[in-house]
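Attaching a single structure in structure tokens format; questions to follow.
Every protein chain except one is present and positioned as in the full complex.
Chain lettering (A and B) follows the sequence in which the chains are written, and residue indices restart at 1 in each chain.
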Amino acid sequence: MNKHELFKEKVLKWESSLVLLLLVEVLVFGLINPKFLIPRVLFGSINNFMTICIVSIFVTFVLITGGIDIQAGSIVGLTSIFIGVLWNDVGVNLYIACIFGLLLGVLCGALSGFFVAYTGVQPMVVTLGGSFLYSGLALIITNFSSTEAYKGISGFPQEFTQFVKGKIFGVIPNQLVIFIILVIFTYFLLHRTIYGREVFLCGVNKNAAEYSGVKTKMVIMSTYALSGLGAALAGILLTAYLGTAKTDLGKEITLPVITAVVLGGTSNLGGTGGVIGTALAALVIGILRFGLSMAGVNTQYLDIPVGVLLVISVAIRFAGSNPNIQKNLQKFKRRFSRKRKQIV
Amino acid sequence: MNDCNQEAMLSIRGITKAFNTNKVLKGIDLDLQKGEVLGLIGGNGAGKSTLMKIVMGIYQPDDGIICIEGNQVRLNKPSVALAQGVYLVPQEPMLFPNMSVEENITMGFRENIKDLRKRLLSLIKQLEWDIDINRKAESLSIAEQQLVELLRGLMRNSRILILDEPTSSLTFNEVQSLFKIVGELKKKDISIIYITHRLTEVFEIASRVAIMRDGIITLQGPVEDFNREMLVKGLLPDQAEDKQNIRCKTKPIDYSTTDPVLVVDNLCGHGFSEVSLKVFPGEILGLAGVVGAGRTELATSIFGRDVICSGKVMLNGEDITSMSTRKVMDKGLSYVTEDRFLYGIFKTSDVSANITASNLKNMGRIFLNFKEERKITDHFVDAFSMKVTSRKQEMGSLSGGNQQKVVIARALATKPKLLILDEPTRGIDAAARGDVYTIIQALKAQGLAILLISSDMEEIVELSDRAISLFCGKVNKIFSKEEISQDNLIAATFGVIKGEVANA
Partner (left out) sequence: MHKKHSIPRETTSVIFLILLFVGVGLINASFLTVDNIILSLNSSVIYTVVAIGIAFVIITGEIDVSVGATLGMTAAVCGSMVRDGNVGMGIFWALLLGLFIGLINGFGIAILRIPSIIMTLGTNGIVRGLIYVYTDGKWIENIPLKFKALSQVRLFGSFTWFYFLTLLAVVLMHLFMTKSQVGRYFKAVGDNPNGANLLGIPVSGTKIIAFMLSGLFAAIGGIMYVSRVGFITPIAGIGYEMKVIAACVLGGISLTGGVGSLMGATIGAAIMASISRVLVFLGFPSDYDNTITGILLIVIVVFDAVFQANLAEKMRRQRLAAKIVHTQSVALEEAPDHE
């Protein structure tokens, strides 16, 4: 079958190296601390970075169009406290509150997306403002609650929290299953629908997309709305997992999320990338952090390897496509091989 | 390779430059004497701006030498060229919009700012210009911006000034004012290369003239030795005999029994004015003109990319004026963009994605029907004899010719009634060009109406049933089949109508 020849070749190369990296990590950390390899522990670790995983697969859409979203973390916290207050203080049915929470996330994302698509502001700036705005709104919403902000709202019904905390066969966390379902959903959305194709086209060449009759403004705005939806979803799941609704959930996830998307193969210039890569990269980063902490590294140091990973992965990609650097590399190679010849 | 001309101010020998496989300059030999104005004329794609960018140090030549006042120089950076006394006044001014005029002009100097201001003010006085140096550059009119660019060059005491189409945006009075300045500069022994499309200007202020065509200089000499017709001839390729036989192969079109597919009625928009034309089914209407004449602006405005100020566009009797791009395409009008690299190709997407990009709504409801996409891709790959390794080959790795075929296929996927082709064979090799011509002829035979925009006069002659020339945004001549010849076309696009002198 000649179907997905060259394309898959290129994509598979990057993603298989991610899978390889994942396996290497598991091996190395397992050697350092054998407890790491216990299925319960290994799979259980995923719960800790599930928020990052979920948010990053949705943020992928935004980066493919060449934009960036740094407000997702704020939307996570905002959604959390929103459903908390709705359920606890306003008395709305919890599941209805969750639906409202998702809607809120979509709206927050769509607002920034609107400005990006229709007024031409830089995504970085508008989502910066959004991150202030939405984290601020979260704080304001707390004031409507009887509970103090730092405590957070708890006391959620068992079936709500158990749904997220539970495990299948006592080993595989429900969250992992949820994650896999979301990955499948976003995969189909991005790689198998007409909408997804339009997202790619807008990212590869916005002008050409316009000349092909694609409604680029709508498409671009929708990616931010999707990102907001993902953040809201992650917020709800995290709330259920922790059993507490707090305003500062998701505070520090921007760096890991962007790293996951970029490491996963999505170029921040837009046009290339994919959900699977992001998901794998998110797992790589999560396992890296977990493994390091199991190996005795202080949790606070964990941002260093993530930061290094980010810079190196982008540098490699840029060095790869930069003609000057390639020319210098060729020169280097030639000189090196000449030297070897001399020695021999 | 010859040696430089020792007496000349600027001497260029054997300069070649290619971008990938596209040979833009094929061995340029050019001399510029001290204190003279050299008029440099050339059609679109002749390579003028590439040559000037090489002289300015922006590009590096693949081969050849450049000498200034007899000494060979290596201009590998703009700062080197500036230090040598070369300054290029670009066609589109490259000012700093948020800075004042004074800041724009004095940027990059090492001198004391107060001294610079004094010099600048006295220079402005000398030239008798009325310009407020404290104004912000973004508030200047285009003419004023060009003057600022000129001042930059003068302040640098440049010995070699290159003016790239300096009058393209100037009014008549401003042009006269510019000529006066050029005269002053000549007296100061400053050498000027004056690039223009306007032949009358050359006769008015140039002392020597050079014609560039297809990457080489075809004519060079004192202005007195030439007249207008000779210059136009220099712009024509060799063996410009009309290829009557090829044209006669096609069936003559009977205009009396069919209605036009496209009617453009007195259309005014940004870059063109009062344009009227008709295109009939099975006909190819050639649209000729130099760069900036307004052809692409006309096409993109019809296609919904820009605002139309007045007038009407009718497609098969239906008014499509000012409709959005998507609607225009749905109604049956497709457009193949002029610059496929910028506006045409999805470089990192594969061939099938590129072909179906404008036809996505027929590829399924929610889910993309990959089978349908494969079918359409295969159909076009076959019909256009595209050389691709597979449907999934990345667009960026295709040759220019194959890329162009893909872009044309995309436009056809929506089964249009009228196709606008904008420079369909620019930058592609001869074999691909032949293929594209075959495709165009086949489309014509199927009854498609085609508006062919091209700077290649040979192409218009070979393919068109009728032709129109656009000059400075307006239609200045309509050609019937018999009247189409390279000679006539080139003349008209430069504003020369046989028997009359247009206001160039």
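One rule holds in what follows: contacts are C-beta pairs under 8 Å (C-beta built on N, C-alpha and C of every residue); 3 or more make two chains touch, one makes a residue touch a chain.
Small disclaimer: the values here were computed from a predicted structure and weren't measured.
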- Here the chain that is not shown touches A, B
- Note on the structure: Checked against the full complex, the residue among B:20, B:446 or B:480 that touches the missing chain is B:480
- Message: With the missing chain put back, one of A:26, A:41, A:125 or A:172 would touch it. Which one?
- Response: A:125
- Out of B:215, B:234 or B:294, which touches the unshown chain? B:294
- Touching residues on subunit B - with respect to the absent chain: 56, 58, 77-79, 82-83, 88, 90, 92, 94-99, 103, 107-111, 113, 132, 134-136, 138-139, 141-143, 152, 168-170, 254-256, 270-278, 292-294, 297, 466, 471-478, 480, 482, 502-503
- Query: What residue numbers in subunit A mark contact with the hidden partner chain?
  - Reply: 68, 115, 119-122, 124-126, 128-137, 139-140, 142-143, 149, 254-255, 258-259, 262, 268-269, 298, 300-308, 310-311, 314-315, 318-319, 322
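In this text, only the chains that are shown with their structure count from here on.
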- Query: What part of subunit A is in contact with subunit B in the complex they form?
  - Reply: 2-8, 10, 188, 192-198, 200-201, 204-205, 207-215, 271-272
- Query: Mind pulling up the subunit B residues that touch subunit A in the complex?
  - Reply: 303, 305, 325-326, 329-330, 335, 337, 342-350, 353, 357-358, 360-361, 363-368, 389-390, 392-394, 410
